[in-house]
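All protein chains of the complex are present and in place, except for one that has been dropped.
And now, chain A:
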Amino acid sequence: MERTLRDWRAITIFVGPALLLFIVILVIPIVWSLGYTLTEGSVIAGFHFVGLSNYARLFQDSAFWSALWFSVKYAALVSAGQVFFGLMLALLYSFYLKRSSVLVRTLVFLPVVLPTVAVAQLFVKLFAITPQYGFLNSFLHAVHLDALVQPWLGQGGSAFWVIVLMDVWKAMGLYAVLLYTGLMDIPEDTLEAARLDGAHGWKLTQFIILPLLTPVIVTSLIFSLNGTLKVFDSVLALTGGGPGTSTTPLTLYMYKTSFSYSQYGYGSTIAVALTLLCLIVSLIIIRRSRED
């Protein structure tokens, strides 16, 4: 084996094709995209070199900062929600429902496999006000709380919380299953020993389960944060980034800039900023988990 790994011909044959494919479909487009950040123009009118002016523009663009703030706020809340509720569900499956958890697991996992557009349509109907009240407004009306009836998706503040709720609900099943497998890996005799030492309930969770589950929680957080920082489909399907630009994340701003405003250079610059953000967040989490 060791001899094979020292053999350059073997390396070329085994790794070469995959490496070539990786370079062609990933590295070159990334470098190409980086090149676009130094240009201005369109595919019809042509591109011209503008140096670092797109990067300078980024710092002065209030719409960029607003989209960045939305992305960060949304990612923090949704990731926390997805992993927290996923963990709660995993503990529920493991310690309370045990063998009878299959049905609950299936039900909670169901939204994960549903198309985002379908889930968004469901939420649009739940929170509708016109032409008919959706479920929530109907309920509020039925219990005589008409003052609370409102266009949940037609106002920036409430629309944000509806998106958060939808995406936590949609993905918590995935993290519940992921964390459940982590819980299954904790040896039963370790738990039994802790119980004999008097650790039950929250103490057992705090001192035994959570420390042993940390690698899976960290992995879940990295997955979740990277997914939520790149949120696009659920926002587009639910609010289209509105009302106004109040629910516009960086991805949607990048898309609009590139494809609606035909500013490919600046759009690529926003994409680079988003890539850096994802990288920084992942590095911070990994470093913190190593320190722990």
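Just so we're on the same page, a residue touches a chain if its C-beta (ideal position, glycine included) is under 8 Å from a C-beta of that chain, and two chains touch if they have at least 3 such contacts; residues count from 1.
One rule holds in what follows: contacts and distances are computed from a predicted model.
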- line: Answering from "Glucose-1-phosphate adenylyltransferase", "ABC transporter substrate-binding protein", "Tricarboxylic transport membrane protein" or "Biotin-independent malonate decarboxylase subunit gamma": the UniProt protein name of the missing subunit is "ABC transporter substrate-binding protein"
- line: Which of A:Ser33, A:Ser138, A:Gln155 or A:Thr205 touches the missing chain? It is A:Gln155
Chain not shown: contacting residue from A:Ala76, A:Ile129, A:Ala199 or A:Val218: A:Ile129
- prompt: When the complex is taken as a whole, what residues of chain A touch the one chain not shown?
  reply: 42-45, 128-131, 149-151, 153-156, 241-246, 256, 259-263
